[in-house]
Structures are given as C-alpha cells and as structure tokens.
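Here the complex is missing one protein chain, while the rest keep their positions.
Letters A and B name the chains as they come in the text, with residue numbers starting at 1 for each one.
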Amino acid sequence: MVDAGTILAQLADPYLLLVIVASAAYGLAIGSIPGLTALMATALLVPFIIFMAPLPAIASIITASAMAIFAGDIPGALLRMPGTPASAAYTDDAFKLTRQGKSATALGAGLFASAFGGVASATILTLCAPWLARIALSFSSVEYFWLGVLGLSCATFVAGPSLLKGLASLLFGLFLATMGLDPISGMPRFTFGSTNLVGGLGLIPVLIGLFAVSELLRNSYGQDRQMSEKAKPASIVKTVVKLMWPHKIGLLRGSLLGTVVGSLPGAGSDIAAWISYALAKKSSKRGNSDTEEGAVERIMSASAANNASLGGAYIPATVFGIPGDAITAIVISVMFIKGVNPGPTLFLNQPQVIYAIFAIFFLANLLMLPLGIACIRGFGLILRLPTSIISPVILLFCILGAFSVENTLFAVGLVALFGLLGYVMEENEVPLAPAILGLILGPLLEQTFMTTMLKSQGDLLTFFNRPIGGTIGAVTILVWALIIGLKLFASRDAKNDSSLADTAS
Amino acid sequence: MKAHDSIVGLVVAILGGAIALYSQSLVPPRHLNYGPGFFPLLIGIGLVLVGGGLIVQGYVTGRDKPLFYRPRWLENRQLVFRFWIIPIAILFYWLAVTPLGFLATATILLAMIQIANGVRWKLAFAVALITALVVNILFASILHVPLSWGVLTPISGLFIW
C-alpha cells in the first residue's frame, strides 16, 4: 500500500474536485432523463476528456458512469422507464412503490444501496484487487457459458404471473440477439439484405422502445393518470436510514455478488443486478414477499449489486486491462489513452495513480448521496409540469438517446417499432424484462458455446471437464430443475381454482 | 388490443416456426459442427413449444373469454389519435431530420404532440421551440452529438463549440 497522505494530497487539487463535481452532475442529469442512458453519458464524455490530464480525465469518466448508473433508477421508479439495462430488473418493484405513494422509499433505497454497494466494492478493490483478478482470469468460455445459463434463470423471477409468457418473452429476446452477423462464422442472419440489420439490433434502442415509448403509449389515452406521484424529498434520508439495518444482509449480499460478477470480464452491471435480484427473491423469505418490505429488499440487493459491479469491473480492468462491459470498456480505453496502462506493474510502479483512482471511486460514491437527493428532488419538480408538455419532451429524449448511442437513424426507427411491440406485449401480459435479459445474454451464450465447441472440436463433455466450470454447470442445472419443478407443482395446486395462468411464485 | 391467450400462443408458435425454418437455410461453413443456424433453431423450437403450451393453456382456462378484447378508449377518436401520434411523430423525425435539420424537426415534433394532447397551439409552439433550441445547444453544440443541421449545414461550424 502507498502512503495515504500522498493520495489525499493528489485529491486536494481544486481543479480535480471541480471536474469530479461537474462530471457527477452531468452523469446524474443524463442518467435520470428517460431515454438517455449511462452508456450514452459515458460515450459522450470521451471527446471532452480525451485530451485532459490523466487523473482528471479518469476521475471524470469514473464519476460520471457511477452517477449515471444510479440515476437510471430515477425514471425507472417514477415513470417506469428504466434508464439503464441494469435497472430494468427492479423497475416494476420500484414503480409499484411509487404508485402507492412511496417513491421516497423506492428511490431512497436505490440511492443508499447504490452508494453502499459502490463503497463496499471500492473497499474490496483497495484491499485485494490483484488477488481477485487472478481468480477472474481463470474463467474460460466454459465458465462463462454456465454463468450465462444461470443468468437466464433470472427470467423466471421477473416473468410475472405466467411462466409460459415469461419464457416466450425471454426466447424472443434471445432471437433478437441473433439478428446481424453470426459471431463465429460471420454469416448474416435475419438481415434480409439490409445493411442496418447486418449491424444487429442495439440493446439501447430496443430498451428505450420496449420500456419508455411503450409507457408513453400507455399514458397517451389515460386522461386522468398523473405521470407520477411526486417524490417527497425531505423524507428520503429519514425513511431510508431506518431501512438500512433491517436489510443489511441483502445489501451485503448484493455488494459482494456485484463485486464478484463485476470482476468477471464480460459480465457487467446488468448481469450483476439481475442475478442479485433473483438471489434476493429466492434465498430469503423477506425478498420473496409481495409486501413493501420485499420490494425494498429486492431493490436494495439489486441496486447495491449494480453499483458494486462497477467497482468490481475495475479489478480485471486495472490489473489486466480487460473490460467487463461496454461502459468499463470505454473507461479502460480512456486509461490507456491517458498513459495509465492497466496492468500488474501499475500496482508496483505507479501505486499512487491506481490508489488515487480507487479513492476517486470512493469519493464519487459518497458524493452520490447529496447530489442524488438533489437530483431526485429536481426530477420531482419537473414532473409537476403538465403531462401533455412533459411526454413529448420525453419522446424527444428517447429519440435522441437511441440516436446518440448508435449514431444511425435506423435506431430511431427501432424505437418506434419496439415501442409499439412493447405496448402490445404488455397489453397481453407478456412481461418485457425477460426480453431485455435475453438480448443481454444471447450473444454471451452463443459466443461462449460456439467457442467451446470449436476448442473441443464438438465434444459436449468439455462443459463438465474443468473443475470450476463443471461446478457452476452442475449448480445451474440444479437451479433450473428446481425452478421448473416448483413451477409445475405450483401450477398443479393452482389448477383447482381453474386458473392455470396464475402460477405466480 | 388484447388477444386471447390462445391467439398469443399461436403468434408465438408461428414466429418460432418461421425462425426454425429460416435457421435451416444457414449452413455451417468450414469444419464447424454447430453452425450459425444452431441457436436460432433451438430458439425457434423453444418458441413453438412455449406457443403450443400457451394455446393449450388458453383453451383450458379461457374457453369463455372473447378472442379479441377491444378496450373502451378505442371508441374515442381523439384518444386513438393521441396514441398513434407517438409512432407517427417518430416516423416523421426519421424522414425529416436529414433534410430539415434537428431544430426544425424537433420543434414540429414537440408542437405536434402537444397540440394533439390539447395544449393551445401558441403555447405549444413556444415550448417546442425553446425546448428544441436548448436540446440542440446542449447536445449538438456542446456534447457534439452528430445531429443533422439540415438547411443550416453550411454555417453549422459556427454553432459547434
């Protein structure tokens, strides 16, 4: 470890602090606007910081991405329009609380859990980054494949009342992921001669269409429906501080899980949030209940995981230069460009830089509390404007958000198409979240399965040959068997009151 | 808009069948055991099974339910208009933004939906123009999102900071 005084001296630079605060405000603003995502916030920052001095540049991107990932919860909770794929897991829970007039609880839980997860992962990062990175590097395509299959099981937890419809949605998402070039042979699939389709369907335009635009469509004919319950900002701190202790297990589990999943290259904050959500729901009685307490437990676990994974992602990133997801990939590139070449030697040769980066991550997560509350308060104020004026502006941001991530007008068309599709799906009780999960996991699953098959020349037994991979594989199969078994039993019981559709877990 | 569960199942199954059929046209190149058609085939089969399950489930549990349910709001033409104006507005943006530029397109789009929502048109245009201007300055001028400048292209260099 390096002398703490040196690091603090580095951080005391007023210019650096100014950059951090400005980036935090920017990240919160972009992340909280429905339609604008954390990925967009990070990508748009690149041209600004690419020519800055190294430390402020890295501080800026770390701060902005952490803030934007939290801020994605705000439109999710208040408008049912998740700002990041990661918040899609618990959007329904949070929105339900908002409908009951408890937006302060929903958002406060998300905010405090995010900050907690971030700080927890920063602590883990500081203490044992190089050691954890070694473990992460022992994962090959076999382990990733099983992780993906395990991730798929999360779909059953967000499937809503009908398991079959949830599966249909999941499979549909997986299908959408296959559009474009096949990852192995490069053969165009389902492209019908269109260059735009060769590029595949971007996750962000589909997310914006399915969630945000479909919600706008649903609101369009409900005359008397308010956009949302106003957040009661004054009570956030009081409400949530009381909630932290009872949910300590969920918070710790989420933070730990988030750090671990985040530290696996190739599995980012979205996968971490989903798995943590599923675990909260399955592994504790409290997390499985339909009450307010249950929702808070799930939101806290998943929110903590989602920000913790950001910290976790810096483990392989700083030690080996290998990114966890699209956002960290940008962060790492910026480090490279600024001459902070990630690698184990960074810890030996420039420990003051690497620990300053960790310290910034710490600082950013603490800063999240006051700024986050201010942001929630501001957002609540904006929502007091009449719906007839707000909703077109949200639509414009949806268009802008899709365009600026993909830089094609095709993405704008996708937003309209998936908006209508999302609306029809919801009307027919087909849940949307599993489709997003399928779209996130599809490429990972296919790539790792095919790679493994190429390596073993078609021998399926390889999936059980490696010690870690085989173990995860066995656990995954067990989890799936349990899920299907439980659902079958539940449906047999439910048959008596002739509502097979109602197989809620 | 709401259809009977069996109809939903039928749509899902047909989609699955189409995907599975299409996957057969994807032949594995070189010496691959599992080609580009393998995952689509699995997904297609999965969708057919799930769709079949939904058809049966719908038949068992909802024999007396209508095949299609028309919600009440569809009878109110104004509400139907408010619904469709949203996809139409996005389509309008898609087609108009390159020739007209973001500023004009966004202004028209915002005003159009506000008026459809019953906002007085003077107010609608004022709000639309100011919003479009602010968004244009923030995203195109400051954040350098490559939004189209349309007719302003020749002098747009002055507005990109």
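Everything that follows uses one rule, which is that contacts are C-beta pairs under 8 Å (C-beta built on N, C-alpha and C of every residue); 3 or more make two chains touch, one makes a residue touch a chain.
Here is the rule we use: contacts and distances are computed from a predicted model.
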| item | value |
| --- | --- |
| Protein name (UniProt record) of the chain left out of view, among "RNA polymerase sigma-70 factor (ECF subfamily)", "Tripartite-type tricarboxylate transporter, receptor component TctC", "Cytochrome c-type biogenesis protein" or "Chemotaxis protein CheC" | "Tripartite-type tricarboxylate transporter, receptor component TctC" |
| Among A:L11, A:A25, A:A43 or A:L369, residue touching the chain not depicted | A:A43 |
| Option touching the unshown chain, where A:I337, A:L369 or A:V424 are the choices | A:I337 |
| Hidden partner chain, touching residue among A:S235, A:N407 or A:T471 | A:N407 |
| Identified contact with the non-displayed chain, of A:G72, A:G148 or A:G202 | A:G202 |
| Interface with the unshown chain - residue positions in subunit B | 29-31, 122, 125-126, 129, 144, 146, 152-158, 160 |
| For subunit A, the residues touching the chain missing from this view | 42-43, 46-47, 50-51, 137-143, 180-181, 183-184, 186-188, 195-196, 198-200, 202, 265-266, 319-323, 326, 329-334, 336-337, 339, 341-346, 406-408, 443, 447, 451, 454-455, 457 |
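One rule holds for everything that comes next: only the chains that are shown with their structure count from here on.
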| item | value |
| --- | --- |
| Length of the line joining the C-alpha centres of subunit A and subunit B, rounded to whole Å | 22 |
| Touch list for subunit B against partner subunit A, complex | 1-3, 5, 8-9, 12, 15-16, 19, 22, 26, 28-30, 32-36, 38-40, 43-44, 46-47, 50-51, 53-54, 57, 60-62, 73, 76, 79-80, 82-83, 85-87, 89-91, 93-94, 97-98, 106, 109-110, 112-114, 117-119, 127-128, 131-132, 135, 139, 143-147 |
| Residues on subunit A engaged by subunit B in the complex (per definition of touch) | 44, 47, 162, 164-165, 167-168, 171-172, 174-175, 178, 182, 184-185, 187, 189-190, 213, 216-217, 220-221, 223, 386-389, 391-393, 395-397, 399-400, 403-404, 407, 409, 412-413, 415-416, 419-420, 423-424, 427-428, 430, 442, 445-446, 449-450, 453-454, 457-458, 498-501 |
